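Removed from the display is one protein chain of the complex; every other protein chain stays in position.
Per-chain residue numbering starts at 1, and chain names A and B are given in the order in which the chains are listed.
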Amino acid sequence: MLKILKYTFADLIRSRWSYVYLAFYLILGFVLLFLNNDLSKAVITLMNIIVVLTPMIGTIFGIMYFYSAREFTELLLAQPLKRSTIFIGQYLGIALSLSFSLLVGLGIPFLAYGVARSSEIWDFGLLLGVGAFLTFIFVALSVNIALRNENRVKGFGYAILLWLFMAVIYDGLFMISLVMFDDYPLDKFSLVVSVLNPVDLSRILILLKLDISALLGYTGALFQNFFGNGWGMFTSLSMLFLWSLLPVKLLVRTARRKDF
Amino acid sequence: MIRIDNLHKQFGKLKVLDGVTFQVESGGVVAVLGPNGSGKTTILKTILGMVLPDKGEAFFQSNSILKQWDYRKEIGYLPQIARFPENLTVQELIDMVKNIRSVEASEEQLIQRFGLKGFLDKKLSNLSGGTRQKVNIVLAFMFDSPLQILDEPTAGLDPVSLIRLKELIREQKEKGKTLLITTHIMSLVEELSDEIIFLLEGKIYFQGTVSQLLEQTHQVNLEHAIAKILENHA
Partner (left out) sequence: MRLRNLAILYFLILPFFVRASPVATIRVCKDCEVRTITQGLEAASAHDTVLIEKGTYEGVALEIRKPVTLMGKEGAILDGKSQSYILRILSDSVNVSGLTLINAGRSYTRDYAAIYLSRVKHFSIINNVIRDPFFGILIEKSHKGIISGNLVTSNRIREDDSGNGVHAWHCSGLTIRNNELSGLRDGIYLEFVEQSSIEDNNSHNNIRYGLHFMFSNHDKYLRNIFRENGAGVAVMFSKFIEMKENRFVQNWGTASYGLLLKEIYDAEVEGNTFHENTIGIFIEGSTRINYTGNHLERNGWAIKVSGGCYLNIFSANNFLSNSFDVSYNTKMNDNRFEGNYWSGYSGYDIDKDGVGDVPYRPVKLFSYIVNKTPENIILLRSLFVDIINFSEKVSPVFTPDDLIDNTPAMKRLDYDQNR
(Lines give C-alpha, C1' and ligand atoms only; values in the text may rest on other atoms or scores of the structure.)
Protein backbone atom coordinates (compact mmCIF):
# COMPACT_ATOMS: atom_id res chain seq x y z
CA MET A 1 0.00 0.00 0.00
CA LEU A 2 2.81 2.38 0.80
CA LYS A 3 4.19 1.80 -2.68
CA ILE A 4 0.88 2.69 -4.31
CA LEU A 5 0.57 5.69 -2.05
CA LYS A 6 4.05 6.77 -2.98
CA TYR A 7 3.45 6.50 -6.71
CA THR A 8 0.06 8.17 -6.61
CA PHE A 9 1.53 10.92 -4.53
CA ALA A 10 4.51 11.26 -6.86
CA ASP A 11 2.21 11.29 -9.87
CA LEU A 12 -0.01 13.94 -8.32
CA ILE A 13 2.78 16.10 -7.04
CA ARG A 14 3.90 16.39 -10.61
CA SER A 15 0.49 17.04 -12.08
CA ARG A 16 -0.57 20.49 -13.10
CA TRP A 17 -3.60 20.39 -10.83
CA SER A 18 -1.58 20.05 -7.67
CA TYR A 19 0.22 23.21 -8.58
CA VAL A 20 -3.03 24.93 -9.38
CA TYR A 21 -4.34 24.12 -5.92
CA LEU A 22 -1.10 24.96 -4.24
CA ALA A 23 -1.06 28.29 -6.04
CA PHE A 24 -4.71 28.81 -5.17
CA TYR A 25 -4.10 28.36 -1.46
CA LEU A 26 -0.97 30.48 -1.62
CA ILE A 27 -2.82 33.31 -3.28
CA LEU A 28 -5.76 32.93 -0.92
CA GLY A 29 -3.45 33.11 2.08
CA PHE A 30 -1.58 36.16 0.88
CA VAL A 31 -4.69 37.97 -0.31
CA LEU A 32 -6.45 37.39 3.00
CA LEU A 33 -3.48 38.63 4.96
CA PHE A 34 -3.06 41.59 2.67
CA LEU A 35 -6.72 42.59 2.79
CA ASN A 36 -7.14 42.14 6.53
CA ASN A 37 -3.64 43.21 7.40
CA ASP A 38 -4.24 41.43 10.66
CA LEU A 39 -3.35 37.87 11.46
CA SER A 40 -6.21 37.20 13.80
CA LYS A 41 -8.81 38.52 11.39
CA ALA A 42 -7.31 36.60 8.49
CA VAL A 43 -7.47 33.40 10.51
CA ILE A 44 -11.11 34.07 11.32
CA THR A 45 -11.98 34.75 7.69
CA LEU A 46 -10.14 31.64 6.66
CA MET A 47 -12.01 29.56 9.22
CA ASN A 48 -15.22 30.76 7.64
CA ILE A 49 -14.28 29.60 4.19
CA ILE A 50 -12.25 26.52 4.96
CA VAL A 51 -15.26 24.39 5.93
CA VAL A 52 -16.82 25.06 2.56
CA LEU A 53 -13.73 25.20 0.44
CA THR A 54 -11.83 22.07 1.41
CA PRO A 55 -14.82 19.75 0.90
CA MET A 56 -15.39 21.30 -2.51
CA ILE A 57 -11.80 20.97 -3.62
CA GLY A 58 -11.55 17.50 -2.10
CA THR A 59 -14.66 16.38 -3.97
CA ILE A 60 -13.78 17.83 -7.33
CA PHE A 61 -10.15 16.86 -7.23
CA GLY A 62 -10.88 13.38 -5.91
CA ILE A 63 -13.30 12.55 -8.64
CA MET A 64 -11.21 14.13 -11.37
CA TYR A 65 -8.10 12.30 -10.42
CA PHE A 66 -9.85 9.03 -9.99
CA TYR A 67 -11.37 9.18 -13.44
CA SER A 68 -8.13 10.21 -15.04
CA ALA A 69 -6.17 7.54 -13.19
CA ARG A 70 -8.41 4.83 -14.49
CA GLU A 71 -5.61 3.34 -16.61
CA PHE A 72 -3.16 3.43 -13.78
CA THR A 73 -5.72 1.60 -11.70
CA GLU A 74 -6.12 -1.06 -14.36
CA LEU A 75 -2.41 -1.47 -14.62
CA LEU A 76 -2.28 -2.02 -10.89
CA LEU A 77 -5.19 -4.42 -10.91
CA ALA A 78 -3.25 -6.78 -13.13
CA GLN A 79 -0.41 -6.80 -10.63
CA PRO A 80 -0.23 -9.12 -7.64
CA LEU A 81 -1.92 -6.64 -5.33
CA LYS A 82 -5.01 -6.76 -3.17
CA ARG A 83 -7.78 -4.50 -4.31
CA SER A 84 -8.07 -2.79 -0.97
CA THR A 85 -4.34 -2.09 -1.10
CA ILE A 86 -4.68 -0.40 -4.46
CA PHE A 87 -7.66 1.76 -3.61
CA ILE A 88 -6.66 2.76 -0.13
CA GLY A 89 -3.21 3.54 -1.47
CA GLN A 90 -4.62 5.74 -4.21
CA TYR A 91 -7.10 7.38 -1.88
CA LEU A 92 -4.40 8.21 0.62
CA GLY A 93 -2.20 9.48 -2.19
CA ILE A 94 -4.84 11.94 -3.36
CA ALA A 95 -5.89 13.01 0.11
CA LEU A 96 -2.32 13.45 1.26
CA SER A 97 -1.24 15.46 -1.74
CA LEU A 98 -4.28 17.73 -1.35
CA SER A 99 -3.64 18.15 2.35
CA PHE A 100 -0.05 18.87 1.47
CA SER A 101 -1.15 21.63 -0.91
CA LEU A 102 -3.37 23.02 1.83
CA LEU A 103 -0.67 22.89 4.47
CA VAL A 104 2.06 24.36 2.32
CA GLY A 105 -0.19 26.78 0.47
CA LEU A 106 -1.60 28.34 3.62
CA GLY A 107 1.40 27.62 5.79
CA ILE A 108 3.86 29.73 3.79
CA PRO A 109 1.94 33.03 3.82
CA PHE A 110 0.91 32.70 7.44
CA LEU A 111 4.36 31.70 8.60
CA ALA A 112 5.73 34.63 6.67
CA TYR A 113 3.36 36.84 8.64
CA GLY A 114 4.64 35.34 11.86
CA VAL A 115 1.77 33.10 12.89
CA ALA A 116 4.16 30.79 14.72
CA ARG A 117 5.03 33.46 17.23
CA SER A 118 1.50 34.73 17.70
CA SER A 119 -1.34 33.58 19.89
CA GLU A 120 -3.25 32.56 16.77
CA ILE A 121 -1.07 29.51 16.25
CA TRP A 122 -3.56 27.17 17.94
CA ASP A 123 -6.49 28.48 15.96
CA PHE A 124 -4.44 28.24 12.82
CA GLY A 125 -3.44 24.68 13.68
CA LEU A 126 -7.06 23.74 14.29
CA LEU A 127 -7.94 25.30 10.98
CA LEU A 128 -5.39 23.25 9.07
CA GLY A 129 -6.42 20.14 10.99
CA VAL A 130 -10.07 20.60 10.15
CA GLY A 131 -9.15 21.32 6.54
CA ALA A 132 -7.13 18.11 6.34
CA PHE A 133 -9.90 16.06 7.93
CA LEU A 134 -12.46 17.42 5.50
CA THR A 135 -10.12 16.75 2.60
CA PHE A 136 -9.75 13.13 3.60
CA ILE A 137 -13.47 12.67 4.13
CA PHE A 138 -14.56 14.25 0.90
CA VAL A 139 -11.89 12.63 -1.23
CA ALA A 140 -13.09 9.28 0.11
CA LEU A 141 -16.70 10.15 -0.65
CA SER A 142 -15.89 11.29 -4.15
CA VAL A 143 -13.82 8.18 -4.86
CA ASN A 144 -16.87 6.21 -3.85
CA ILE A 145 -18.92 8.13 -6.35
CA ALA A 146 -16.30 7.61 -9.03
CA LEU A 147 -16.27 3.87 -8.37
CA ARG A 148 -20.03 3.61 -8.67
CA ASN A 149 -20.39 5.71 -11.80
CA GLU A 150 -18.66 4.80 -15.03
CA ASN A 151 -20.19 7.83 -16.68
CA ARG A 152 -17.86 10.68 -15.85
CA VAL A 153 -20.31 13.49 -16.40
CA LYS A 154 -22.83 11.80 -14.18
CA GLY A 155 -20.23 11.05 -11.54
CA PHE A 156 -19.02 14.62 -11.58
CA GLY A 157 -22.59 15.84 -11.24
CA TYR A 158 -23.23 13.61 -8.26
CA ALA A 159 -20.03 14.75 -6.62
CA ILE A 160 -20.96 18.42 -6.94
CA LEU A 161 -24.44 17.61 -5.69
CA LEU A 162 -22.99 15.82 -2.70
CA TRP A 163 -20.90 18.84 -1.83
CA LEU A 164 -23.81 21.20 -2.32
CA PHE A 165 -25.97 19.02 -0.13
CA MET A 166 -23.48 18.74 2.69
CA ALA A 167 -22.41 22.38 2.61
CA VAL A 168 -25.70 24.16 1.98
CA ILE A 169 -28.88 22.14 1.54
CA TYR A 170 -28.40 20.08 4.69
CA ASP A 171 -28.17 23.22 6.80
CA GLY A 172 -31.20 24.65 5.05
CA LEU A 173 -33.30 21.61 5.89
CA PHE A 174 -31.83 21.68 9.37
CA MET A 175 -32.87 25.28 9.90
CA ILE A 176 -36.34 24.73 8.50
CA SER A 177 -36.92 21.81 10.84
CA LEU A 178 -35.67 23.81 13.81
CA VAL A 179 -38.00 26.69 13.02
CA MET A 180 -40.95 24.41 12.31
CA PHE A 181 -40.65 22.41 15.51
CA ASP A 182 -39.62 25.18 17.85
CA ASP A 183 -42.30 24.21 20.36
CA TYR A 184 -40.35 21.08 21.18
CA PRO A 185 -37.06 20.73 23.03
CA LEU A 186 -34.55 20.80 20.24
CA ASP A 187 -31.10 20.84 21.75
CA LYS A 188 -30.53 17.09 21.57
CA PHE A 189 -31.91 16.97 18.05
CA SER A 190 -29.74 19.80 16.85
CA LEU A 191 -26.58 18.35 18.32
CA VAL A 192 -27.25 14.97 16.74
CA VAL A 193 -28.07 16.46 13.36
CA SER A 194 -24.93 18.55 13.29
CA VAL A 195 -22.76 15.63 14.24
CA LEU A 196 -24.10 13.62 11.30
CA ASN A 197 -22.66 15.97 8.73
CA PRO A 198 -18.87 16.33 8.63
CA VAL A 199 -19.13 19.89 7.35
CA ASP A 200 -21.32 20.88 10.29
CA LEU A 201 -19.06 18.97 12.60
CA SER A 202 -16.04 20.92 11.48
CA ARG A 203 -18.02 24.12 11.65
CA ILE A 204 -18.80 23.38 15.29
CA LEU A 205 -15.15 22.82 16.05
CA ILE A 206 -14.51 26.25 14.63
CA LEU A 207 -17.46 27.77 16.49
CA LEU A 208 -15.98 26.43 19.70
CA LYS A 209 -12.95 28.56 18.99
CA LEU A 210 -14.54 31.68 17.54
CA ASP A 211 -18.01 31.98 18.95
CA ILE A 212 -17.88 30.48 22.38
CA SER A 213 -19.28 33.72 23.78
CA ALA A 214 -22.40 33.39 21.66
CA LEU A 215 -22.77 29.64 22.14
CA LEU A 216 -22.75 30.04 25.89
CA GLY A 217 -25.68 32.41 25.57
CA TYR A 218 -28.01 29.57 24.79
CA THR A 219 -30.12 28.36 27.68
CA GLY A 220 -30.17 24.56 27.30
CA ALA A 221 -28.16 22.57 29.78
CA LEU A 222 -27.08 20.14 27.08
CA PHE A 223 -25.60 22.91 24.97
CA GLN A 224 -23.92 24.36 28.02
CA ASN A 225 -22.35 21.02 28.79
CA PHE A 226 -21.38 20.36 25.23
CA PHE A 227 -19.84 23.73 24.56
CA GLY A 228 -18.86 24.74 28.04
CA ASN A 229 -16.12 22.20 28.66
CA GLY A 230 -13.85 19.85 26.76
CA TRP A 231 -16.78 17.63 25.84
CA GLY A 232 -17.68 19.40 22.64
CA MET A 233 -14.15 19.44 21.34
CA PHE A 234 -13.63 15.80 22.23
CA THR A 235 -16.90 14.55 20.74
CA SER A 236 -16.51 16.56 17.56
CA LEU A 237 -12.98 15.40 17.01
CA SER A 238 -13.78 11.76 17.57
CA MET A 239 -16.84 11.97 15.32
CA LEU A 240 -14.72 13.59 12.67
CA PHE A 241 -12.29 10.75 13.01
CA LEU A 242 -15.10 8.25 12.62
CA TRP A 243 -16.32 10.18 9.63
CA SER A 244 -12.98 9.84 7.95
CA LEU A 245 -12.98 6.07 8.44
CA LEU A 246 -16.51 5.24 7.28
CA PRO A 247 -16.23 6.36 3.65
CA VAL A 248 -12.95 4.46 3.38
CA LYS A 249 -14.63 1.31 4.57
CA LEU A 250 -17.40 1.86 2.07
CA LEU A 251 -14.79 2.50 -0.58
CA VAL A 252 -13.10 -0.83 0.07
CA ARG A 253 -16.41 -2.65 -0.11
CA THR A 254 -17.38 -0.94 -3.33
CA ALA A 255 -14.00 -1.62 -4.87
CA ARG A 256 -14.14 -5.29 -3.98
CA ARG A 257 -17.37 -5.76 -5.92
CA LYS A 258 -16.53 -3.75 -8.97
CA ASP A 259 -15.63 -4.92 -12.47
CA PHE A 260 -12.89 -3.16 -14.38
CA MET B 1 -3.03 -24.17 -16.26
CA ILE B 2 -6.34 -22.35 -16.58
CA ARG B 3 -9.76 -23.79 -16.08
CA ILE B 4 -12.92 -21.79 -16.62
CA ASP B 5 -16.05 -23.32 -15.20
CA ASN B 6 -19.53 -22.30 -16.36
CA LEU B 7 -18.80 -18.59 -16.40
CA HIS B 8 -21.72 -16.14 -16.50
CA LYS B 9 -21.39 -12.40 -16.66
CA GLN B 10 -23.85 -9.67 -17.37
CA PHE B 11 -23.14 -5.93 -17.60
CA GLY B 12 -26.40 -4.20 -16.93
CA LYS B 13 -28.79 -5.73 -19.43
CA LEU B 14 -26.06 -6.98 -21.68
CA LYS B 15 -25.33 -10.65 -21.28
CA VAL B 16 -21.65 -11.03 -22.14
CA LEU B 17 -20.77 -14.53 -20.97
CA ASP B 18 -23.42 -17.18 -20.85
CA GLY B 19 -21.95 -20.34 -19.44
CA VAL B 20 -18.39 -20.50 -20.74
CA THR B 21 -16.36 -23.53 -19.86
CA PHE B 22 -12.92 -24.35 -21.16
CA GLN B 23 -9.50 -25.42 -20.12
CA VAL B 24 -6.04 -24.40 -21.23
CA GLU B 25 -3.08 -26.69 -20.69
CA SER B 26 0.38 -25.50 -19.85
CA GLY B 27 2.59 -24.41 -22.75
CA GLY B 28 1.65 -23.02 -26.15
CA VAL B 29 -0.28 -20.15 -27.67
CA VAL B 30 -4.04 -20.02 -27.33
CA ALA B 31 -5.94 -17.47 -29.42
CA VAL B 32 -9.26 -16.29 -28.11
CA LEU B 33 -11.29 -15.17 -31.10
CA GLY B 34 -14.75 -13.89 -31.74
CA PRO B 35 -16.63 -10.89 -33.13
CA ASN B 36 -16.68 -7.57 -31.29
CA GLY B 37 -18.48 -7.79 -27.99
CA SER B 38 -18.30 -11.55 -27.82
CA GLY B 39 -16.69 -11.46 -24.40
CA LYS B 40 -13.01 -12.05 -25.21
CA THR B 41 -11.69 -9.27 -23.01
CA THR B 42 -14.16 -10.16 -20.29
CA ILE B 43 -12.76 -13.67 -20.12
CA LEU B 44 -9.19 -12.41 -19.93
CA LYS B 45 -10.13 -9.92 -17.23
CA THR B 46 -11.93 -12.61 -15.29
CA ILE B 47 -8.76 -14.65 -15.23
CA LEU B 48 -6.95 -11.60 -13.92
CA GLY B 49 -9.60 -11.04 -11.27
CA MET B 50 -10.52 -7.63 -12.69
CA VAL B 51 -14.02 -8.75 -13.61
CA LEU B 52 -15.97 -10.71 -11.06
CA PRO B 53 -18.20 -13.47 -12.47
CA ASP B 54 -21.92 -13.55 -11.67
CA LYS B 55 -21.79 -17.28 -11.70
CA GLY B 56 -19.10 -19.90 -12.24
CA GLU B 57 -15.48 -19.87 -11.34
CA ALA B 58 -12.01 -19.52 -12.78
CA PHE B 59 -9.04 -21.58 -11.68
CA PHE B 60 -5.38 -20.84 -12.10
CA GLN B 61 -3.04 -23.78 -11.60
CA SER B 62 -6.00 -25.66 -10.09
CA ASN B 63 -6.69 -23.02 -7.43
CA SER B 64 -9.78 -20.83 -7.50
CA ILE B 65 -8.84 -17.21 -8.10
CA LEU B 66 -11.78 -15.90 -6.13
CA LYS B 67 -10.58 -13.27 -3.65
CA GLN B 68 -7.00 -14.19 -4.44
CA TRP B 69 -4.38 -11.80 -5.68
CA ASP B 70 -1.01 -13.33 -5.13
CA TYR B 71 -1.36 -15.63 -8.14
CA ARG B 72 -1.11 -12.60 -10.44
CA LYS B 73 2.65 -12.55 -9.95
CA GLU B 74 2.68 -15.54 -12.33
CA ILE B 75 0.84 -13.58 -15.03
CA GLY B 76 2.04 -10.95 -17.46
CA TYR B 77 -0.75 -8.78 -18.85
CA LEU B 78 -0.87 -6.55 -21.87
CA PRO B 79 -4.07 -4.51 -21.78
CA GLN B 80 -6.01 -3.54 -24.89
CA ILE B 81 -5.68 0.20 -24.49
CA ALA B 82 -2.19 1.28 -23.57
CA ARG B 83 -2.68 4.26 -21.31
CA PHE B 84 -0.63 4.98 -18.23
CA PRO B 85 -0.21 7.48 -15.41
CA GLU B 86 0.52 10.53 -17.50
CA ASN B 87 3.05 12.26 -15.33
CA LEU B 88 5.56 9.44 -15.07
CA THR B 89 8.44 8.80 -17.45
CA VAL B 90 8.86 5.44 -19.17
CA GLN B 91 11.75 4.52 -16.91
CA GLU B 92 9.76 5.43 -13.80
CA LEU B 93 6.81 3.37 -14.95
CA ILE B 94 9.02 0.35 -15.53
CA ASP B 95 10.72 0.84 -12.19
CA MET B 96 7.38 1.20 -10.50
CA VAL B 97 5.98 -2.06 -11.87
CA LYS B 98 9.24 -3.80 -10.98
CA ASN B 99 9.06 -2.33 -7.53
CA ILE B 100 5.49 -3.51 -7.07
CA ARG B 101 6.24 -7.04 -8.18
CA SER B 102 9.60 -7.18 -6.49
CA VAL B 103 10.88 -10.07 -8.67
CA GLU B 104 13.69 -10.28 -11.20
CA ALA B 105 12.97 -8.51 -14.46
CA SER B 106 14.80 -8.45 -17.78
CA GLU B 107 13.58 -5.20 -19.28
CA GLU B 108 16.97 -4.15 -20.73
CA GLN B 109 16.88 -6.60 -23.54
CA LEU B 110 13.25 -5.78 -24.38
CA ILE B 111 13.93 -2.06 -24.44
CA GLN B 112 16.77 -2.72 -26.85
CA ARG B 113 14.62 -4.92 -28.99
CA PHE B 114 11.82 -2.40 -29.42
CA GLY B 115 14.15 0.61 -29.67
CA LEU B 116 12.79 2.38 -26.60
CA LYS B 117 16.16 3.50 -25.32
CA GLY B 118 15.64 7.08 -26.45
CA PHE B 119 12.24 7.30 -24.85
CA LEU B 120 13.13 6.27 -21.33
CA ASP B 121 13.20 9.81 -19.96
CA LYS B 122 10.11 10.95 -21.82
CA LYS B 123 6.84 11.44 -20.03
CA LEU B 124 4.20 8.93 -21.02
CA SER B 125 1.81 11.70 -21.94
CA ASN B 126 4.19 12.70 -24.74
CA LEU B 127 4.43 9.31 -26.41
CA SER B 128 2.63 8.21 -29.60
CA GLY B 129 0.16 5.35 -29.52
CA GLY B 130 2.64 2.92 -31.08
CA THR B 131 5.41 3.77 -28.65
CA ARG B 132 3.05 3.37 -25.75
CA GLN B 133 2.14 -0.05 -27.05
CA LYS B 134 5.83 -0.96 -27.09
CA VAL B 135 6.13 0.16 -23.48
CA ASN B 136 3.08 -1.94 -22.80
CA ILE B 137 4.83 -4.95 -24.33
CA VAL B 138 7.94 -4.40 -22.25
CA LEU B 139 5.87 -4.24 -19.07
CA ALA B 140 4.06 -7.47 -19.93
CA PHE B 141 7.08 -9.50 -20.95
CA MET B 142 9.81 -8.28 -18.66
CA PHE B 143 9.00 -10.77 -15.94
CA ASP B 144 9.56 -14.43 -16.37
CA SER B 145 5.86 -15.24 -15.93
CA PRO B 146 4.54 -18.69 -16.88
CA LEU B 147 1.30 -17.15 -18.28
CA GLN B 148 1.05 -14.15 -20.62
CA ILE B 149 -2.29 -12.58 -21.34
CA LEU B 150 -2.14 -10.35 -24.40
CA ASP B 151 -5.21 -8.32 -25.32
CA GLU B 152 -4.78 -7.06 -28.89
CA PRO B 153 -0.99 -6.88 -28.66
CA THR B 154 -0.54 -5.62 -32.23
CA ALA B 155 -2.60 -2.46 -31.89
CA GLY B 156 -0.75 0.52 -33.35
CA LEU B 157 2.50 -1.33 -34.04
CA ASP B 158 4.61 -0.63 -37.11
CA PRO B 159 5.59 -3.64 -39.29
CA VAL B 160 9.08 -3.92 -37.84
CA SER B 161 7.81 -4.00 -34.31
CA LEU B 162 5.12 -6.44 -35.32
CA ILE B 163 7.79 -8.83 -36.56
CA ARG B 164 9.74 -8.41 -33.35
CA LEU B 165 6.60 -9.08 -31.33
CA LYS B 166 6.00 -12.28 -33.26
CA GLU B 167 9.56 -13.35 -32.57
CA LEU B 168 9.09 -12.60 -28.95
CA ILE B 169 5.90 -14.65 -28.74
CA ARG B 170 7.60 -17.52 -30.52
CA GLU B 171 10.55 -17.43 -28.11
CA GLN B 172 8.23 -17.46 -25.15
CA LYS B 173 6.38 -20.40 -26.58
CA GLU B 174 9.64 -22.25 -27.03
CA LYS B 175 10.49 -21.58 -23.40
CA GLY B 176 7.33 -23.49 -22.55
CA LYS B 177 5.23 -20.48 -21.56
CA THR B 178 1.48 -20.30 -21.97
CA LEU B 179 0.17 -17.33 -23.95
CA LEU B 180 -3.45 -16.27 -24.13
CA ILE B 181 -4.00 -13.85 -27.02
CA THR B 182 -6.92 -11.98 -28.48
CA THR B 183 -6.40 -10.39 -31.87
CA HIS B 184 -8.05 -9.41 -35.12
CA ILE B 185 -4.94 -10.20 -37.15
CA MET B 186 -5.69 -13.66 -38.51
CA SER B 187 -2.23 -14.14 -39.94
CA LEU B 188 -0.86 -13.86 -36.44
CA VAL B 189 -3.20 -16.56 -35.27
CA GLU B 190 -2.39 -18.84 -38.18
CA GLU B 191 1.31 -18.34 -37.70
CA LEU B 192 1.55 -18.73 -33.97
CA SER B 193 -1.40 -20.32 -32.28
CA ASP B 194 -1.60 -23.88 -31.20
CA GLU B 195 -5.22 -23.68 -30.24
CA ILE B 196 -8.23 -21.48 -30.96
CA ILE B 197 -11.12 -20.67 -28.70
CA PHE B 198 -13.92 -19.11 -30.69
CA LEU B 199 -16.56 -17.19 -28.77
CA LEU B 200 -19.99 -16.36 -30.09
CA GLU B 201 -22.74 -14.68 -28.14
CA GLY B 202 -21.20 -15.45 -24.80
CA LYS B 203 -20.69 -19.11 -25.49
CA ILE B 204 -17.81 -21.18 -26.79
CA TYR B 205 -18.54 -22.01 -30.36
CA PHE B 206 -15.34 -23.83 -31.10
CA GLN B 207 -12.22 -24.97 -29.31
CA GLY B 208 -9.43 -26.74 -31.20
CA THR B 209 -6.51 -26.26 -33.57
CA VAL B 210 -6.53 -24.08 -36.66
CA SER B 211 -6.60 -27.09 -38.98
CA GLN B 212 -9.53 -28.58 -37.12
CA LEU B 213 -11.43 -25.34 -37.64
CA LEU B 214 -10.60 -25.26 -41.33
CA GLU B 215 -11.71 -28.81 -41.65
CA GLN B 216 -14.95 -28.20 -39.87
CA THR B 217 -15.83 -25.17 -41.96
CA HIS B 218 -14.41 -26.53 -45.25
CA GLN B 219 -12.41 -23.38 -45.84
CA VAL B 220 -8.85 -22.78 -46.95
CA ASN B 221 -7.85 -20.09 -44.54
CA LEU B 222 -8.81 -18.84 -41.13
CA GLU B 223 -10.31 -15.56 -42.24
CA HIS B 224 -12.77 -17.29 -44.48
CA ALA B 225 -13.49 -19.90 -41.90
CA ILE B 226 -14.47 -17.29 -39.40
CA ALA B 227 -16.46 -15.31 -41.92
CA LYS B 228 -18.31 -18.52 -42.74
CA ILE B 229 -19.17 -19.14 -39.09
CA LEU B 230 -20.48 -15.65 -38.69
CA GLU B 231 -22.52 -15.85 -41.90
CA ASN B 232 -24.06 -19.13 -40.91
CA HIS B 233 -24.88 -17.75 -37.61
CA ALA B 234 -26.52 -14.65 -38.88
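Note that a residue touches a chain if its C-beta (ideal position, glycine included) is under 8 Å from a C-beta of that chain, and two chains touch if they have at least 3 such contacts.
On a predicted model such as this, the values are computed, not experimentally measured, just so you know.
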Checklist outcome for this item: Among displayed chains, the one left out touches A
Next on the checklist: Looking at the full complex, which residue from A:108, A:121, A:178 or A:233 touches the chain that isn't shown here?
Outcome noted: A:178
Item to check | Given A:84, A:149, A:224 or A:254, the one touching the chain that is not displayed | outcome: A:224
Checklist entry - Quick one: which of A:5, A:115, A:206 or A:248 touches the chain that's been left out? => result A:206
Checklist outcome for this item: Even though one chain is not shown, chain A touches it at residues 40-41, 44, 47-48, 51-52, 167-169, 171-172, 174-175, 178-179, 182, 186-187, 189-191, 194, 200, 203-204, 206-207, 210-220, 224
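Everything below uses one rule, namely that only the chains that are shown with their structure count from here on.
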Checklist entry - Can you list the chain A residues touching chain B in their complex? => result 3-4, 7, 10-12, 14-15, 68-69, 71-72, 74-83, 257-260
Checklist entry - So in the complex, which bits of chain B are touching chain A? => result 9, 11, 45, 48-52, 69-73, 75, 77, 79, 81, 83-88, 96-97, 99-101, 139
